[in-house]
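Here the complex is missing one protein chain, while the rest keep their positions.
What follows is chain A.
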Amino acid sequence: MITIRNLSKVYESQDKKVEALKNINLTINKGEIFGIIGLSGAGKSSLLRCINLLETPTSGEILINGTDITKLRGAELRETRKKIGMIFQHFNLLMNSTVYDNVAFPLRINRVPEAEIEKRVLELLEIVNLSDKKDSYPSQLSGGQKQRVGIARALANNPDIILSDEATSALDPTTTESILSLLKDINKKFGITIVVITHEMDVIKHLCNRVAVIEDGVIVEEGSVIELISNPQASTSKRFLADMIAKLPNPDLIQEHNPTEEVLRISFFGEDANKPFISQMVKQFDVEANIIVGNIESIQDVQVGSLLVKISGSKENIDSAIDFLNNHNLRIEVLKNGSC
């Protein structure tokens, strides 16, 4: 378990101070995949790099399994780092060493006997599916393969935690997906806690159990991924989720207000997605419903969707229909002229 208490980080150069992290409090449970999402410059890397003390916190505590690592120095700190693997956006591999030697590197640093190293490296290359590339050099690999080497290296010392700093940001969507599922497998198989930072909501959606949204060095929202997606509070969260919200293809679809017609945005998730609420509404209240746009996504086996529906009928019937929907635990927004 990682507990971060009152963590602050101030970067000081000659003339200016940057407050990159402001009083961060966060708990990351053992064995979960925790995401930290934020815009560029929000402080994601600073936060992640404090967890293995690549960056020294200005104040605050970081407890890993009860030990405050900010107090560690020298050999103790190095031993702790061996149990925290890290993967990087730009892979950071030894370019003049083979795949095998890159994966063996942390073990050699740890003075593991060479025979044991060989066994472990071959096992790791099997896990990341790169056994056939063991004698290649990084320059001969694709981005995705390089990241697999990075992951194998991070796993070498059997870490309790893996920190991922934008590990998929340099990769194309298909490769990203395969790396994310590899990380997921590793989390499941070995129970390793994974902390990922990203600016891509997709990474959070596919990988994480819980998420924190960071904005200007402050955690503005924290919770399960489904909670965040179904009901985002902070403006940054809403911005990240904008793609998932059904939008009017053409603003002219809402003319000046007509009492017999309303455009509704209906957001739903979980079991509600499977209920035929629109057809029930149509039957029960004598209104017509015309679906303008909609999308449903399955996020970690939970259906999440957003629909734009134009309903027409008498004003009373429309009002009762909206009440009906509200009572079904759906989130309803009535779109007005000018909104989208």
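What we mean here is this: contacts are C-beta pairs under 8 Å (C-beta built on N, C-alpha and C of every residue); 3 or more make two chains touch, one makes a residue touch a chain; residues count from 1.
Definition applied: contacts and distances are computed from a predicted model.
K.L.:
Leaving aside the chains you can see, what is the UniProt protein name of the one that's missing? Options: "D-methionine transport system permease protein", "phosphoenolpyruvate--glycerone phosphotransferase", "NADPH-dependent 2,4-dienoyl-CoA reductase, sulfur reductase" or "Sarcosine oxidase subunit beta".
P.N.:
"D-methionine transport system permease protein"
K.L.:
For the chain left off this view, which of A:V18, A:M95 or A:V334 is in contact with it?
P.N.:
With A:V18, A:M95 or A:V334 as choices, the missing chain is touched by A:M95.
K.L.:
Which is it among A:R5, A:K22 or A:K82 that touches the chain not included here?
P.N.:
A:K82
K.L.:
For the chain not shown, which residue from A:N52, A:Q145, A:S267 or A:S306 touches it across the whole complex?
P.N.:
Selected residue, touching the omitted chain: A:N52.
K.L.:
Can you list, in ascending order, the chain A residues touching the missing chain?
P.N.:
Output for chain A: 52, 54, 78-82, 84-86, 88, 90, 92-97, 105-106, 108-110, 137-139, 153, 156-157.
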